[in-house]
Structure formats: C-alpha cells, structure tokens
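Entry: chain A
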Amino acid sequence: MEALSLLQWLIDGLIGIGLLWLAWRALFCPELFKAIVLFIAFGLLMTLAWVRLKAPDVALAEVAIGAGLTGALLLSSWAKLRDFDANKGMGVREKNRVQSEQKTKRPFFHWLSATPVLLMAVGLGYGVLQLSPYATGLSTAVAENLDASGVSNPVTAVLLNFRAYDTLLEIAVLLLALIGIWSLEIRPSVREATLDPVLDLLARLLTPLLLLVSAYLLWVGAHASGGAFQAGSVLGAAGVLLILAGWRLPLSLAGLPLRITLVVGLSTFIAVAVLMMLDRGQLLAFPPSQASLIIFVLETTATLSIAAILAALFLGSRPDHSEKI
Partner candidate 1 sequence: MSIAVLYALVGIGLFCLGVYALMIHAHLLRKILALNIMGSGVFMVLLALAGRTEIMPDPVPAAMVITGIVVAVSATAFALALMLKISAVTGRAELNDEEEK
Partner candidate 2 sequence: MNWNDWLPLLLIACSLVPGLIIFGLAEQRVRLRTTLNLSGSVINLLLVAWMLWGVYHGQHFETRLPLLPGLDLVLRAGPLSLLFVTLSAVLWLLTTIYAIGYLEGSPHRSRFFGFFSLCVSATIGVAMSGNLITFLLFYELLTLATYPLIVHRGTEVARHAGKIYLRYTLIGGGLLMFATVWLYTLTGSLEFTPQGFLHALGDEHRPALVMIFILFIAGFGVKAALIPLHGWLPLAMIAPAPVSALLHAVAVVKAGAFGIVRVVYDVFGINFATDLGVTAPLAWLAAFTILYASMRALYQDDLKRRLAFSTISQVSYITLGIAIAGPIAAIGGVVHLVHQGLMKITLFFCAGNLAETLGIHKISEMDGVGQRMPWTMAAFTIGVFGMIGAPPTAGFITKWYLGMGALEAGQSWVIWVLAGSSLLNAAYFLPILHRVWFRKPPKHWPEEHDFGRQETSWMLLLPPIITAFLALGAGLVAAAAFSPLAWAKLIAEREFY
C-alpha cells in the first residue's frame, strides 16, 4: 500500500513536472514549429493527467480536441503563415521569420510582467492550499438524480440534462466561432487544393475507422465515457483528414445543405428546449421516461454538427464562396 502510494506520487510528480516543462518549452523555445509540436505533446500529457485524475471523459475530449484538433489548427496556421512569408519573397526571409517568432518585448518589460505574475502564483497557491481538504462538490446530488436523467454516465447526465443549458450555449459558441471566421473572408490558399497521394490513401483508410469510433463513442456516452463532443471531434478529425487529402465538398452541397448540417445540432437543441417548455413549462425539462431518447437525439444531431463545424473551422475559408472567387 505504502509503496503503491509512493509510486503514485512519483508518477504524478513526473507528469506535473513534465507538463510544466513542456509548457515552458512550448512557450519559450526559439522555433515556432517546435513550439507547436511541444504543445501537442503537452496536450497528450494532459490527457494522461486527466486519466490520473479519474476523468476519462475529459481525457477523451482532450486527446481529440485539446491536443488533436487544436494541434492540427496550429500546424496548418503555421504552414499558412510560412506560405505568406514565402510569397512575399523576402531575401533574408528565413532569418526574419525566426527573429519574428522569437520576438518579445523589451527586457525591462519582462521583469515588469514577471513580478506580478509571480505574486499571483504565490497568492493562488496559498489560496488553494488553504482550501479545506474535503471536496464539497455535487457528486452526491448528481448520483441521487442520475436515475431521472435518462443516462447512467454522470458526466453525460450533467452535460445533457442537469446543465444542458450550458451545453446549448456552448454549441452556440462553436457555431459562432465558425460564422466569425467565415465573415473574415479569408481566401483559400492555392496549396490547399492539391491532392496528396499519400494523404489520400491514409484518408481513405482512416475515415471509415474514425466513423466507426465516432459512432461507438456516441453510443457509449450514455453509460460510459464518451458522448457527443468526443464523437463529434473524432468525426471532425475524419473531416480534417479528408480536407488535408485535398478532398472538398461538391459545390452543390457547400451551400444550404452544409449550413443546415452546421446548425442542426443547435437547432434540435432549441427545438427540444421549446417543446419541453410548452409541454412542462420549464426550459429543457425532459420527462424522465423519455429522457434517454431525447438525449440520444440531441447527441446524434450535436455530433453531426460538431463534426461539421470542427472540420469547417479547420478549413477556415467558406467552401461555397471559395469557388466563386
């Protein structure tokens, strides 16, 4: 028992130090590309930390979204930045780029910022250490009401029943980010559209697998770790892969049909909310007998939309506009 505990401490200590070290390196290593790779590694280690903290749902979300999709977004943005620089055709561009990637404010400013940050760190640490050693969460409240929620995975119960309103707004945030990006009117870069045979093969092989995983995660979310966000991000990853391989939506689908796919999750959520309001007088109040069905419908449509939005976020430019220009 004692040895096990020591081992645990060792593992957790190493994870903690590793996280801090990776974060430090990702933030301060001279090369941006390396920084991004370190950040992805950081995300993977975070996943491990979530597992250690007994939060497998979060771990799944982290690996798919935190490390995976964010990493992909960062890398593709970095590549596009490099292309801009290349197109400008500066003579000493490589040197310039490296300088710009490392550029920080004046040293005086470093100290000026470091002091309050250190103070804050000390204060926060003290505040956390002063917390009572007994958690005062809502686990009992969740457990007591789990039966009425329609699912047996407590995290899903919180996300889609007890605090479904948060989730509704959260899907709105996702959609909003996409609409925001589209309104920036970024032109697609030429390079994106070329087909890469290796990636193409990879995409062909992986897409069905990812589809399957996604469907499993969606299904399992009701009683074990998984759920709409994890499923959606895996499905979205399939989309990202297809985009990387050079695959594009046919123009006939890139307009209204795509937009409908993007909003179907949020719309269903709202529709359910309103129906429940009319039926039971309270927003998003699911009758316990039908709760599991309702949650399944919500999750399915949400998965579809989340996947579509995430893939579209990755693409960046508006598919129906890009062809017109």
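For the reader, a short list of remarks on this structure follows.
Here, contacts are C-beta pairs under 8 Å (C-beta built on N, C-alpha and C of every residue); 3 or more make two chains touch, one makes a residue touch a chain; residues count from 1.
The set was built so that all candidates are chains of the complex that A comes from, given by their letters.
Every value quoted in this text rests on a predicted model; they were computed, and no experiment measured them.
Comparing candidates 1 or 2 against chain A, the one that touches it in this complex is 1. Of all the residues in chain A, the ones that touch candidate 1 in their complex are 8-9, 12-13, 16, 19-20, 23-24, 26-28, 32, 35-36, 39, 42-43, 46, 49-50, 52-55, 57-58, 61-62, 65-66, 69-70, 73-74, 77-78, 80-81, 84, 88, 100-105, 109-110, 113-114, 117-118, 120-121, 124-125, 128-129, 131, 133-135, 137-139, 142-143, 154-155, 157-159, 162-163, 166-167, 170, 173-174, 176-178, 180-181, 184, 186-187, 229, 306, 310, 313-314, 316.
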